[in-house]
Structure formats: structure tokens, C-alpha cells
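Got a structure for you, written out below as C-alpha cells; questions coming shortly.
One protein chain is absent from this view; the other protein chains keep their places.
Entry: chain A
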């Protein structure tokens, strides 16, 4: 029987594999296969994370009363500080919306937020990716931005039924649009494949970028929401003769230490003038003020 011949089977497997690779690279049609296999791979990922969970559980169970009290006090202080900032923020946001309306541009919006836990890191050293414990069931979509408390960490590139895969900003295939918070200089921030280093590409040698500058997302790629901190410039190297400065940055988010992340819905930046839709979004008091 010819079909039981291993060479024959190998040929079939090789052809199938090549077809699959082409499909996966060039078209979205291979996604369903990934999705179905996702039911089988997610349990492995969840189980692999179990030791971490257990360790966390044990350490929580064995915390002393003193430590808990200390923690509580610290958190209370933090809440106070944050509340005070939020108060300021509300005023600033209102003012910002007003000013944007004056400029006839639509207000930047914040979308819905979903909290997820990191359950896996990519075992392949060639990739900077993480796996999170939320999937299509919870409404994760491809292309969502992923944040940590300190800043942006990446975007969702693959959604499974129970878990999703996030490409980190440090991956060498990742690049995004950022601007210097201090003066608004825009540039492209690319990953290097190394855990803690990013590179600003194509910045003219004369551009005003300094060590310590905060880089924030611009939202121009239409993937990330605008205005989130991304990285901090750690070194600026002006080389004589080169057209571009060699600028290295460090992610603001502590990617290797984070355990929970936020998924944010990003909406495309709309430079179009504000229409009735936006008017409805704005609080009523603002509409009145505009009338004055």
C-alpha cells in the first residue's frame, strides 16, 4: 500500500507544511487553525504558570499581620495621592476637551479597559512575546494595546479562545510611532530583540532629543492609544558624519516584573472636525460654555 510508505507521507507532510506557512504568512486564512489548536495549547500554558500562582498563594497565606498592616497603610497613602491627582485630572480633561473643541478637532477618547494576567513568556529567545490569560471569550481583539502600570508594553498579535499572545515593544520586529513629551518631536521607536533596549530610528542629528526625555505614544499607527508613556531616552550618541543620531531608550514599563496588564481599546485618531456625535459626547456644561 503506497499510503503507508513513510517517504510518501513525508512528502505529503512537507507539501502541507509549506502550504500552511505560505497561508500563515500571506493570508489570514490560517487563523482558524491556530484558534482550534488554542483549546489544546491554553491548558498547557495555564498549567505551566501554576507554580508561579502557587508560590504567590503561599506567600500571601504566610504574610504576617504586621506586613499586612504596613501594606494597607502604604496603599492608603497611595490612594490619597492618586485621588488628589485624579481631581486635577478631571479639571485638565475638561479643559483639554474645551480647547480641542475650540480647535475643531475631536476629543481623544479612552476606551474600555480589560485586566489580564501574564501566564507565559515566549520560550524562544528570538521573540519577545508574552501570553495572557484572556482570549476571544473575554472580547480580546487583535491589535489591542497592552499597558502596564508604568507604560505601554505591546500589542495583541494573536487571539486564542482562552489565551492571547502579546508582541512586546522590545521585539525586533516591532516599531511604533512616539513623540518626545517635552517638545513633541516625533520618531519611530523600534525594538532590538533585547529585553531592555529600544532604539529611536531616523532622528536627524540636530533634533532636540536629550537623555532622560520621556517618549509617549502618538496614536498615529492607529494601534496604540495616544498619550501613554512608552520609554525613556537613556543615551544620545551624535556621530560625526552620520545623518542620524544613535538614540537608545529603555521601556518605562517593567516588562520582566509585571504580572498583570491592561488591555485598552484604541480608536483611530480622527483629525476631522467635530460633528454632532462629539457634541453629544461632551458634557452639557461644556456645550453651554461654548455657546457663551
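In the analysis below, a residue touches a chain if its C-beta (ideal position, glycine included) is under 8 Å from a C-beta of that chain, and two chains touch if they have at least 3 such contacts; residues count from 1.
By definition in this document, contacts and distances are computed from a predicted model.
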Protein name, per the UniProt record, of whichever chain is missing from view ("RNA polymerase sigma-70 factor (ECF subfamily)", "Rod shape-determining protein MreD", "ABC transporter ATP-binding protein" or "Putative membrane protein"): "Rod shape-determining protein MreD"
Touch criterion as defined above, residue of A:37, A:57 or A:202 at the omitted chain: A:37
Chain A, residues in touch with the chain not shown (by the definition above): 6-7, 9-10, 12-14, 16-21, 23-25, 30, 33-34, 37-38, 40-41, 43-45, 47-49, 51-52, 120-127, 129, 131, 157-158, 160, 165, 172-173, 193, 195
